[in-house]
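Every protein chain but one is kept in place in this view of the complex.
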Amino acid sequence: MNILDIEDLSVVFTTDTGDVPAVGGVSLRVRPGETLALVGESGSGKSTVALAAMGLLPGNARASGRVTVDGTEIVGAGEAELAGLRGRTASMVFQEPASALDPLTRIGRQIAEVVRNHRPLSRAEAAREAVELLRKVGIPEPERRASAFPFQLSGGQRQRVVIAMAIANSPSLLIADEPTTALDVTVQAEILDLLRGLAADSGTGVLLVTHNMGVVADFADRVAVMLRGDVVETGSVEEVLLRPTHEYTRRLLAAVPRLKVDGEGGVPVGATGSVTGAGEASAPVAAEAPAPGDGQATAPVAAEAPAPGEKPVADDEEAAGPPVVHLRDVAVRFGRGPGAVRALDGVSLDVRPGETVGLVGESGSGKSTAARVALGLVPTNSGSVSLFGTDLGRARGRARRALLSGVGVVLQDPVASLDARMSVAECVAEPLRTHRRGMPAAERRERVAEALELVRLPRELARRGPRELSGGQRQRVSLARALVLRPRLLVADEPTSALDVSVQRTVLEVIAELQDELGFACLFVSHDLAVVQEFAQRVVVMRAGRVEEQGPTMSTLLHPETEYTRRLIAAVPVPDPVAQRRRRAADRTGATA
Amino acid sequence: MTAVLHTTVVAEPVAGYRLSLRRFARNKLAVAGLAVVVLFLLFCFVGPLLYSTDQTHTDLTQVNLAPGGAHLLGTDAVGHDELGRLMYGGKISLLVGLASGLLATVIGTLWGAVAGYAGGWVDAVMMRVVDAGIAIPALFILLVVSAITSPGALGLIVILGLVSWLVPSRLVRAETLTLKNRDYVLTLRATGGTHGRAILRHILPNSVSTIVVAATFQVADAILLVAYVSYLGLGVQPPSTDWGGMLSAGLTAAYSGRWWLIVPPGLAIILVVCAFNAIGDGLRDAFDVRGRG
Amino acid sequence: MDTLLYLTRRVLQALAVILIVTIVVFCLLHALPGGPARGILGPQATAGQIAAFNHEQGLDRPLPVQYAYYLGTLVHGDLGTSYTLNEAVSRLIEQRLPKTLVLTVLSALVGLLLAIPLGMWQAVRRNKPADYVITTLSFVAYSTPVYFLGLVLVLLFTQTLRWFPSQAPQGDTLAQVFADPAALVLPVVTGAASMIAVFSRYMRAATLENLSEDYVRTARAGGARQGAILFRHVFRNSLTPVVAMLGYYVPVLFGGALVVEQLFNYPGMGLLFWSAAQSSDYPVLLGCVLVISVATVVGTLLADVVQRIVDPRVKAGRA
Partner (left out) sequence: SGTSGTSSASHDSINYALPANFTPNWILPIGTAAHLNTNNISIANTLWEPLIAYDGSTGKIAWNKAGSVATAADFAADNKSVRITLGDRHWSDGKPITSRDVQFWYDLIKANKAQWAGYNPGKAPDNWTSFKAEDDRHFTLTFDKAYNPQWMLANELNSITPLPQHVWDKGGDPKQVWTFLNNAAKNIAGYQKDALWKTISGPYAVKSFSTSGKVVLTANKKYDGGEKPGIPTVNLLPFTTADAEKNALRSGSVDYGYIEATDLDQKGSFTGQGYTVKPWSGWAITYMPYNFNNPAMGAVFKQLYARQAIQHSIDQTSLAKVVLNGTAVPGYGPIPQGQASDFLSPVQKDNPYPFSTSTARKLLTDHGWSEQGGVMTCTEPAKCGEGVAKGTKFEMQVLSQSGSTVTDNMMSAIQSAFAKTGIKFSIKTAPVNSVLSQTPQCTAGQSICKWQLSFFGTAGSWYFNAFPTGDSLFQSKGGSNFGNYSNPEVDKLISASTTSSSNQAIQDYSAALAKDLPVIWLPEPVYQISVMKNGLGGFWQDSLANFHPAQWKWTS
C-alpha cells in the first residue's frame, strides 16, 4: 500500500489580483521506504503539493482531488483529525530553518511538545526523549543544547531540530520541502546524509521537494518532474536523469552547469540558454558553469573557450601601477560582547588596474563584507582601506564623492538593489544625477539608453518599475547603473546569481568586453566556482572571515592547496546519479582515511 | 516570485497602488469611514452655504430653544443656532485636526528620517529628545504655551502639531533604520551620492505607506486632542468654537435635559475620529505596514 | 556582565532624558509672563507683598541660578514647597501618587486583561462578524473623549441606575481606598476604556502576524491543536511587542487620570497637576511633571528590561 497517494490534486489560490491556479490535476504515490523527489521549475507547485499532503495549505487555497496519507483522506478533513495525523503518521521539514521554530521556546521543549502531542508521556520523559532525538540528528552536547533558544543555533543546527521534530514519532511519511536550500554546500551534504539514514532505518516514505539535480541524483529512488502545476514526467532516478523523455526535463538537465574539476575534465557538460526561470535567486548551492552560446559545447569550458576578458595572468606584483583597491589587515566585527561576529579577520587583498579578482568562499565567509569594506560601506575595526591610492577613511565630503564617482557597484540582492519607487530609467540615471549635475536631460536619457543597451535590455524597459522586472532583468539594471558613469573600478557582488544560465553568459561577456574597452578593475564576488573559474584572473578564497588561499584562478581551482578549497569544490554535487554516488563514496573513504 | 514575474510581467506602472486601493476598498469599515469623513467635510464646509446662520452675534432672546421650528437643532445658551454651530465648530475641529495631524507627521517624519539616517550620536541625541518629549506630559506644554500665546485656530494647529510629532518620528526612524541599509541606498553611498538625496529620493518615498498610515491615525488623535484641549479650556477662544468646546460647554446642561447641546457634538467627534481610525486601519492593511493595531 | 552594561547604559540614557525634561520644563515655566506672585497672592496683594514673595521663593534671581539651585535641591530629594498648599511638594506627591497609581494600575490591569484575550479572539475570528463588532466597538471606545464617556457612565450608573456611588473612594489611605471597591468601578472603567481599545488592536495585529509565521506551521505539522498553538506559542510571541508599548502608554494613562480624578472627585496626581497649573504653583507643577516623566522613563525602561527577559533574542541583539 502507498503511504502517500495523491490523485488528481488541484489547488487554486485566491489573491488580490485574481485566482492563481497553482496545481492542476497532479497524481503521485510514495511507497514505504521509498524516496520520491519532486523537481521542477520554480513556482511550478512543488511546495503546494507538499503542503496539500499535510493539509497545511494556507487559508486562501482551495484544493480538490484526493490525497490519502496512510489511508486517511486529507482534503476536506477536519482540523482535529489532521492534528492527530500530523507529526505522527506524516511529518514535514520546511525550507526555511530560520523561521520554522518558535523563537521564544527552548528547542527541547518544542521537540517534547511534538512528542507529547501524540504520546502520553510525562514532561520529564518527553524532555529525555527530546534529548535523544537531538542526539540522533547529530547535535553535539544534546543535553545542554536542549535548553538553547533557536536563535542560538546555526542554520544547519536549526534544520536538524526541525528534522528531530519531524521524526519524533517515527512517522511513516516524511515530507521535506527543499530542506537544504538555505544551507551551505557542506551542511547540505550532512543533512541529506541524515535524512537518508532515517529513511533507510525506519522504512519511512520520503517526499523530497528540491530543485537541485545533484541532490536528486544522490538521494532519490524515483523522480517526478513538475511544470506549471502539472507532473510531466515520473520515473526512477536513473531513467529520468539519464534518459529524460519530456522535452522540459531535458532542458532542465541541460541547463545545469558543471564545474571543471581536476581529473574529471572529460565529463560532458551540457547547457542550453533557453531555460525559463531556472535561475532562481535562492539557489546558491548549484554550481553553474557558463554556457557558451546555444547548447552544443561539450568540452571543458576553461580549456577550449578562453574567458572573454582573459589576459596574461597577472600573478606578479609588477602589473600596472598601484592597486585600485587595497585592503591591508582589515578586521571587521559586528556586534559587541560574546555575541559578536568576526566577519573579517586580518584580510589583505589588492585589485590592480584592469584586473578581475574573484572572491569565493562558503556562505557567510565574509565575501560581501570584504566588498563592502572596499566601498567604505562598513567601518573597519582595524586595518587600512584605500581606493585609487587614497585612504578612504580620511576622505570627506566633496573629495570623497569625487573619489567614489569612479566606482561602479552591483550589490548582492537584486530585489533590494533597486528602489521600487523609481523607474528603471531613474535608477540608472542616479549616478549621472549625483555626479554630472549639469548634464542636460536629453543627454542623460541618451546615456541611460546606451547603458541599458550594454546589458542587453530593451529601451522600453526604461519606463517600468523594478517590481515589474524579472530577477535577471533587475540584476542587469543594477549593472547598467554601475556602468553608466564608465567606472574605473567595478565591485560586483554576485552579479549573476539571479540569472538563468544563458543570460548569465551574456552579462559576463558584456562585462568582459567593457573591461577590455574601458580597462576598469573588477572585484568579483561569487560563491559560484565555475563562474569565477571562467571570469577572473585571480581568485581569493575566503573562509570564516580569513583569506584561506589566493592565487591565479586556474592553478588555485584546479590544484587547490588547502583542504577547505578542495572540500568546497568537492561538495558541489553532480546531477548524475551514478557519478554522484561514486563521488560520495570516494569522499567518505577520503574523509575517514 | 521571480519565475512568476518572468511570465506575468505586469505592464501597468501603478499596479502597486491599484492593488492597495482594491484592498482598501474591500475593508468595509474603512470605506464607511471615508464616506463619513467626506460627509462631514461637506457638512461643515458646504453646509453653511445651504443653511446659513449667524454665528458671530449672540441673540439673548433666543437662548436654549429646543429643536424645531426655525432652529432645527435648537439653540445654545447665548442663542446660536446649534446646527449652524455644529458646522462652524466642525470647521475648526476638522481643520485643526487635519492640519495639526499633518504638521505632526511632517515634523515627525523629517526628525525620524534624519535621526535614523544619521545614526550614531546624532541619532542618540535626537532620540533622547523624543524620549524627553514623550515623557513630558503634553498637557503641561499645552498649558504653558496657551498661557503665552492666545490659541486661535492657527496657534492651536502649531501647538498640537508640536506636541504630537513624537510617535510618527519614532515610526519613521524605525523605518529609516531598515531602509538606510537597503542595497540601493548603499549603492548610492558607495558611488558618492549625497545624504540629502538618499533621504529625499529613497528613504522618504519608501516610507510613504508608513507615513500615510501614521498621518491618518495622527489626524484621528489630533481631533480627539482638540476636543480634550477644549474641555480643559485651552482650545480656540470664544466665541469661536470647535466640537470639543461645544461638547464641554454642553456638558453643564447634561442634567437640564438639553440633549441637543451634547449629543450632536459628541456624536460628531466620535464618528469622525472613528472614521479616521477606520481609514487608517484600511490603509495599513492596504499598504501592509505595521503600526497601531 | 553584558546585562549590567546594558542596564548602566539604559539608566544613563534615562537620566539624560530626565535632565532634558527638567531643562525644558523649567524654561517653559519661566517663560510664562507675569510670574506666579500676583496669581498666588490674589488681587488684593500689595506690591510689597509681591516683592516679598518673589524674594522668598528666589524668583528674583537669574534663571540659570534658579535652575542650578533647583537641581541642587532636587538631588537631595527636595522638590520645594507648594506656593499655595502649605505642604512640601514631596509630601503632596507622597499623598497623591499612591492614589493615582491605584487608579492607573487598576485601569491598566483591567484594560490589559480584557484587551489581550479580546485581541487574540478577534485575530482568530478575523473578518468574521465578531471581529467587525469588536473592531467597531473599540474604535468607538477609542474615539469617545474620556470626559464624555465618564459623564455618560456617571449619568447612567450613578444617577439613573444608582448602581455605583458617584465618587471614587474618599479615604486617605490605600486601605480605605480598597475598602470601597464599588466606588472604584466607574473610575477604573473610565480609565480603562481607551486602553482596552488600543491594546486589543495591538494584540489583534500581533496575533495575526504571528499566526502567519512559519513556526506556527511547524507546530501544526507536529500535530499541535489550535488552542495549544495559540496559548503556547502565539500568545507569548505576540505579547512582547505589546509590552513594549506599555511604557509609552504611561503619559496617556496619567492624562486619562486627570479627567477621571476630576469627574469622580478623587484627589490624585492628575488633579494636583491640574490645580497647580491653574494656580501657577510652579514647584508643584515641576514636581508633578517630573514624577510623570520619571514614571514614563521608568516605564519604558521596565518594558525594555521585561522584553529582554521574555525574549532572549533581544539580549543577544538579534531581534
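Each chain carries a letter (A, B and C) given by its place in the written order, and its residues are counted from 1.
Heads up, the rule we're going with is that contacts are C-beta pairs under 8 Å (C-beta built on N, C-alpha and C of every residue); 3 or more make two chains touch, one makes a residue touch a chain.
What you see is a predicted model, and the numbers here were worked out from it, not measured in a lab.
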Chains on display which the left-out chain touches in the complete complex: B, C
Listed residues C:Gln122, C:Ser138, C:Ser280 or C:Thr296, member touching the removed chain: C:Ser280
Options B:Val78, B:Ile107 or B:Val158, residue touching the unrepresented chain: B:Val78
Missing-chain contacts mapped onto chain B: 56-58, 60-61, 63, 77-78, 146-147, 150, 233-234, 237-239, 249, 251-253, 255-256
Contacts of chain C with the absent chain, listed as residue ranges: 32-49, 52-53, 81, 83-87, 91, 95, 154, 158-159, 162, 165-167, 169-170, 172, 180, 183, 261-267, 271, 275, 277-280
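Simple rule for what comes next: only the chains that are shown with their structure count from here on.
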Category of the chain touch graph - line, ring, star, complete, other: complete
Chain A and chain B, separation of their C-alpha mean positions in angstrom: 46
In chain B, residues with contacts to at least two other chains: none
Chain C: positions in contact with at least two other chains: none
Chain C contact footprint on chain B (complex, rising order): 28-29, 124, 128-129, 131-132, 134-141, 143-145, 147-148, 220, 224, 227-228, 231, 244, 247-248, 251, 254-255, 266, 269-274, 277-278, 281, 290, 292-293
Residues on chain C engaged by chain B in the complex (per definition of touch): 13, 16-18, 20-21, 24-25, 28-29, 31-33, 119, 132, 135-136, 139-140, 142-148, 151, 155, 159, 198-206, 209, 248, 251, 254-255, 258-259, 273, 277, 285, 289, 292-294, 296-297, 300
Interfacial residue positions of chain C with respect to chain A in the complex: 2, 5, 213-215, 217-226, 228, 232-233, 236-237, 240, 310-313, 316-319
